Each structure stands twice: as structure tokens, then as C-alpha cells.
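So that we are looking at the same thing, I have put the structure below in C-alpha cells.
A single protein chain has been removed from this complex, and every other one stays in its place.
== chain A ==
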Amino acid sequence: MARFGIGIDIEKCTGCHSCFLACKDEFVGNDHLPTAAAQPHGGHSWIRVKEVEQGSGTKVKVDYVPVLCQHCNSLACAKVAPEGAVYRRADGIVIIDPVKAKGCKAMVDACPYGVVYWNQDADLPQKCTMCAHMLDAGEKTTRCAEVCPTGALVFGDLDDVTSPVSRMLAEKAGKLEALKPEFGTGPSVCYSGLPKVFIAGEVLFSNRGSECASGVKVVLKDATGKKIEETLTDCFGDFTFRDLETNEGYVVNVEHVGYAPLELAVRAFASQNLGELVLKAK
């Protein structure tokens, strides 16, 4: 028996929405009983792509995060559902039973990820089935994974080391994360590169304004003064520290021979463009 999973690499997601459309193609107006009743013609996004824009000025970063049923270990939706209305198959796929779940609107609000949708006409909560009906018919992939142009979203058997999802999980070992782990539901969809806050800026020399200050050392420290990482400004005098903890306090040091060092305290409540940091000539 296979154990199915999905891996999503945000670094590779271009926000093309092919997954969103292919999912609709598979489910809108098509009954796939016993795993899914037809999706209504509008309003459902069994996989949606969230746009995350951060930064300001010219230090902007935009990421796309596909969000679908996380096929959790601990089912928040099941807690409000009648017996058997939602179940986890041996292969890990979580199914809302299209018959037994009738009328159970509470499941829509119970899901912390907001991926259960209400079908008004069918009086039914609905969501991603990992294309269970296709897998049961012998297909090797889900519609969303099939159409992903960059391999950002991969699917497969977690117990088969050669499957696309296992290969991605191995490649990204140590960098894997859950979407909103604080929900504590034990998702079986794995992410890598979820948007984090960054601190960016541009260094300038007070006495050489017509040149970019490239190759300048910039050091990031935590609030206690412990060095986290250091970098050199690029040819444009720009630097960026990525993957920081939201709301943490940081200190940025800029130093260059012949110039007075700069030190800035930054709270990363959101991604920060520190703007122009001018180093004064000694």
C-alpha cells in the first residue's frame, strides 16, 4: 500500500495558477463517487494560490503559496463531523464522504486552513481528494502536480524513494516545513521555502555618491549582539538577509575601511527595506 504525499517548493512556484485551473477541470460538474461529488461551477478553490508580497521601494519580494487540503493526521474537520463523514484512507488521503457528510456545514469553519468549501446546492462540504479516483484507477499523479510547469508541486508515494515527492523531500531535507504548524494538525503536505521576512538595504558612501558601495561588509546580529550571518553588498550596493524570524529584534552592522561603522536596530515585524544607509567617510 502506498502512502501518498505532496511536496511544494515555494522557490519554484511562479503563481501561474495551472493547478487551480486543472483542479477545476477535474472536479467541476464531474461526479467522482465515492470520493467526490461534483464541484459547483463557481466559488470553490480546492487548491488556491496565495500571493504574498513583502518589502517596499525597490526591495520587493513576491511569493506564491499553493494551499490545499493538508490531509492531516489529526483531523480538525472530523471533530465536528458525524461518524464516518470524514476519514483517512490507508494511503493517507483524507476524504469527506459525499453522502455521510451531507448537511455538515460546520466542517467548513472547523478547518483551520480554510480549504473546506460549502456546496450550497448539494448541501455538502467539499475539498481536495488528492485525485483519489484517478489514483484508484491506476493513474500515477494528481492533476495539480501533472500541470505544474516547474516541478514546484510534486506528488507521489512517500514510501517509494524514487517518487517525485520523495526525491523533493530528500533534496530539501532539513528545510522542510509545515504550513502553519501552530495549528497542530500534522499535515501531510510538505513545504519548502515558505515566505519569511527579510531585511534589505542599500549602502552608500557619503563622499562617493556617484558610485555604488559594492563589496561592503554587512553583518546581521540577533538582539543580544550574537552574529547570525554576514554578507557583502553586491555591485549595486544592495544586501538582503533572508529567512528571518517574524517579530524578532535584529541588529545590522555596516563596516568599511575608511568609513565610520553604522549600526541599526531593526524589528522584523514585517520585511524591512532599510533604504539608503550612508557610510560617512572618516
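The rule is simple: a contact is a pair of C-beta atoms (placed from the backbone, for glycine too) under 8 Å apart; a residue touches a chain by one contact, two chains touch by 3 or more; residues count from 1.
Here is the rule we go by: contacts and distances are computed from a predicted model.
Peer 1: Select, from "Phosphate import ATP-binding protein PstB", "Trimethylamine-N-oxide reductase (Cytochrome c)", "Amino acid/amide ABC transporter membrane protein 1 (HAAT family)" or "4Fe-4S dicluster domain-containing protein", the UniProt-recorded name of the complex's unshown chain.
Peer 2: The correct option from "Phosphate import ATP-binding protein PstB", "Trimethylamine-N-oxide reductase (Cytochrome c)", "Amino acid/amide ABC transporter membrane protein 1 (HAAT family)" or "4Fe-4S dicluster domain-containing protein" is "Trimethylamine-N-oxide reductase (Cytochrome c)", the UniProt name of the unshown chain.
Peer 1: Check each of A:8, A:132 or A:147 against the chain that is not shown and name the one that touches it.
Peer 2: Of all options in A:8, A:132 or A:147, contact with the hidden chain holds for A:147.
Peer 1: Which residue among A:33, A:60 or A:161 touches the omitted chain?
Peer 2: That would be A:60, which touches the missing chain.
Peer 1: Consider the whole complex, including the chain that is not shown, and state which of A:42, A:225 or A:258 touches that chain.
Peer 2: Touching the chain that is not displayed is residue A:42.
Peer 1: In the whole complex, what residues of chain A lie against the chain that is missing from view?
Peer 2: For chain A, the residues touching the absent chain are 12, 14-18, 20-22, 24-26, 28, 30, 41-42, 45, 51, 53, 55-58, 60-64, 134, 137, 139, 143, 146-147, 149-151, 204, 209-212, 214, 234-238.
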